[in-house]
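Structure below; questions to follow.
All protein chains of the complex are present and in place, except for one that has been dropped.
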Amino acid sequence: MNTNTVNSKKAIAQLTIVRIIVYIILAILTILCLFSFYMLIINSTRSNGELQGGFTLIPSTHFIQNLVNAWNDSSINIPRGMLNSFLIAALSAICATYFSALTAYGIHAYNFRGKKFAYWFILAIMVIPSQVAASGFVQICYKFGLTNNYLMLILPGIASPVVFFYMKQYMEAVLPMEIVEAARVDGSNEFFTFNRVILPMLKPALAVQLIFTFVASWNNYFLPSLLLTKSELKTVPIMIAQLRSADYSKFDMGKVYMFILLAILPVVIVYLILNRNIIKGVTSGSVKG
Amino acid sequence: MKKLLALILASAMVLTMLAVPAFAEEAEAPAEEIVMHEGVTAEGEGTVFNIYAWNEEFKGFFEKYYQVPEGVTVNWIIVPSDGGAYQNALDEALLNQENASADDKVDMFLAEADYILKYTGSELTQDVGALGVTDFSNAYEYTVQAASDANGVVKGVSFQCCPSALIYRRSIAKDVLGTDDPAEVQEALSDWDKFAAVADQAKEKGYYMTASFAATYRPFSNNASTPWVVDGALQIPAEVQQWIDLTDSMMEKEESLTSGIWEDECTAQMFAEGKTMCYFGPAWYFNFSMGNAQDPEKGCPGDWAICEGPMAHFWGGTWILAPAGTDNPTMVADVMNTFINDEAVCEELVVNEAQFSNNQAVNGKFAEDPAFGVEFLGGQNATAVFVEMAKNIKFENGTIYDQLCNEGLQNNLQDFYRGGSTKDEALANFYKYINESYPEVVTP
Partner (left out) sequence: MKEKKEKRHVSYAKWGLIFIAPFFIAYIIFSLAPQIITIYNAFFENYRSGLTIVGPNFVGLRNFVSLFTPDANGTIDILKYTGNTLLMWVEGAIPQIVIALLLAIFFTSYRLKIKGQGFFKAVIYMPNMIMASAFSMLFFTLFSNVGPVNQVIQAMGWADATIDFFSMTVTVRGMIALMNFLMWFGNTTILLMAGIMGIDQSMFEAANIDGANSLQTFFRVTLPLLKPILVYTIITAMIGGLQMFDVPQVLTNGFGVPNRTTMTLVMYLNNFLSGKNYGMSGAVSVILFIVTGILSLITFRSLRTQSEEA
């Protein structure tokens, strides 16, 4: 009895120390992470002239001015750019995530001839750097008149080896064959089983990959800048680059920082929505289990 | 999943709603009466006019001063220059010009001096003389030279002229030279030996001569007496070598900062508390890129003046070129003629847009106008200085390699001046940089 309380007291003291260390680590990381945002916010309150004078820690007074200037800049259309980016990013995230899960499940749950080859083939192409094929892809698009076509930015996502690999590994960890077998209803369509039974079990993984693929697509500049040349189709990173290559009379870093800041907001919203899903999926899963 | 989809769709709708009012706002009534050139086109020519550019400078002038002929729609294809995107997209479009449908053909595109030869030297641009642009008597010679191929065939025109002056702080000049009068300062800085001597004097008084190692680069490089590549071998032109020697010595004596022209360290020197005597640049530079100097509180507007400096030269400027295969040849020629020969339009450019136009007659008028002084320059008439300078500017010995050579040399030498590499290493890295893009060029 006595030793027990001593032990538990000791344990509580230990736990408190560990907690303190953990919070210190978290605090340091938080400061590091938020500092760049702090800089961004400060910069978005400063005029182009002030920005040329170097960085300071104190905000200035041009926030509204920069917002109005960026919003009214005739070379870009912020809401339109956000909408375009959102459309492309959301659709390519859904394509990449859904089809990767489907592919991973196809290899995870079934035995068929060439399965091993398919698996290793996908892993092999995962190793090919994305920059490699990009310029060839651009040339093909120009040759066949496929520029200014969103499908060229969305559909290639169906074949995302990295997302596939994650899904496959995740299934290996949480989806043993017994569960797959149990989920099967004899005679029912396998496609139906995947969509209705398997996908919900993958919720945390889906949410994670939706976030990552969404952010990657949202921030993508290289391919869109070469393929989307019509002003009404342009995405946020192209518009930001356009502000940066504006001529001397319109060049204004205040607008640039303001737009960079604005461009983060939709991503934060998407993140917060999906992030909740990472936990939700697990709690509902564990209730089931 | 369903909820997620619903959320995504909902947020998309919100964004759309946000987008709608912005579109509605676009129609704005023109503020005042301005002169516009009545555009012309010809029967049977294309109805869509595609212009490729990397920013909206020319678009602004075009929309204000050029009345697009009826039945023609102008499409602006603006591709930012970041990451080389503009030239990449333009090159692909030009190389596919033959197969493109009439409405997708490039009808006109913009280019800068550093890479203009890549286009004028190619079959993908055409002789504008054949289209009807023949009168260059009022345009500055260098702007015509720049747009010509090796055989002297002119492939385009520039809508501006960019003579670049030596911009100095009056108060510092007074302290160092005992005068801030442009004529006397010019006398003291009329060649590079004098410039180096004044740099020594300035240093003694605690000033920097220039705020960037690259401040003096353009006067030398744009006056090169030999091309960068001779018989397939890279050869640093004598003038550029002279720049390296001058800069080596100035850096050693700490008469200049190691900063790049557009870096904070350089622009911070423009504040009133700055210690830098000289900048180099055209009208666009002191009008738009010296924001710190113009700052009403921390700046020093009025404490500046310009003179020709050791060497007349140009910096920047944009040319409009005529691609082969355009289906709007009449309108292409008409636009080009407008911006060099329509005096009314050129006058508007000078008065409203702070441009030094590419029309000698028009600029001449303003050079003599005493009311045309620039407040930032303490009332000095900049146009008068530029009119004299522009006559002496040349554009010779250009190559398709110029952009790469200029960027490569400056950036690699900056690494040396900052102490990141030795001079030999910097030059070796420069040669590597050239060969990575142009394996055919023989480097030392």
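Think of it as A and B in the order they're written, each chain with its own count starting at 1.
As a convention for this text, contacts are C-beta pairs under 8 Å (C-beta built on N, C-alpha and C of every residue); 3 or more make two chains touch, one makes a residue touch a chain.
Predicted model, so just to flag it, every value in this text is computed and none were measured.
One chain of the complex is left out; on chain B, the residues touching it are 84, 91, 94-95, 117-119, 121-122, 124, 257-259, 263-265, 268, 400, 404, 411-412, 414-415, 418-421, 425-426, 428-429, 432-433, 436-440. Listed here are the chain A residues that touch the chain not shown: 15, 18-19, 22-23, 25-26, 29-30, 32-34, 36-37, 39-40, 43, 54-57, 99-100, 102-103, 105-107, 109-113, 115, 118, 122-137, 140, 152, 155-159, 162, 164-166, 169-170, 172-174, 181, 190-191, 194, 204-205, 207-208, 211-212, 215, 219, 221, 237, 240, 260, 263-264, 267-268, 271-272, 275, 278-279, 281-282, 285-286, 289.
Convention: only the chains that are shown with their structure count from here on.
The mean-CA centres of chain A and chain B are about 38 angstrom from one another, to the nearest whole unit.
The touching residues of chain A, when paired with chain B in their complex, are 48-49, 52-55, 71, 74-75, 77-80, 82-83, 86-87, 90, 138-139, 142-143, 145, 199-200, 203, 206, 210, 221-222, 225-226, 229-231, 238, 241-242, 244-251, 266, 269-270, 273-274, 277. Contact residues on chain B toward chain A in their complex (touch as defined above): 1, 4, 7-8, 11-12, 15-16, 18-19, 22-23, 54-57, 76-83, 85-86, 88-89, 92-93, 95-96, 99-101, 104, 264-265, 267-268, 270-271, 284-285, 287-289, 291-292, 294-295, 298-299, 353-354.
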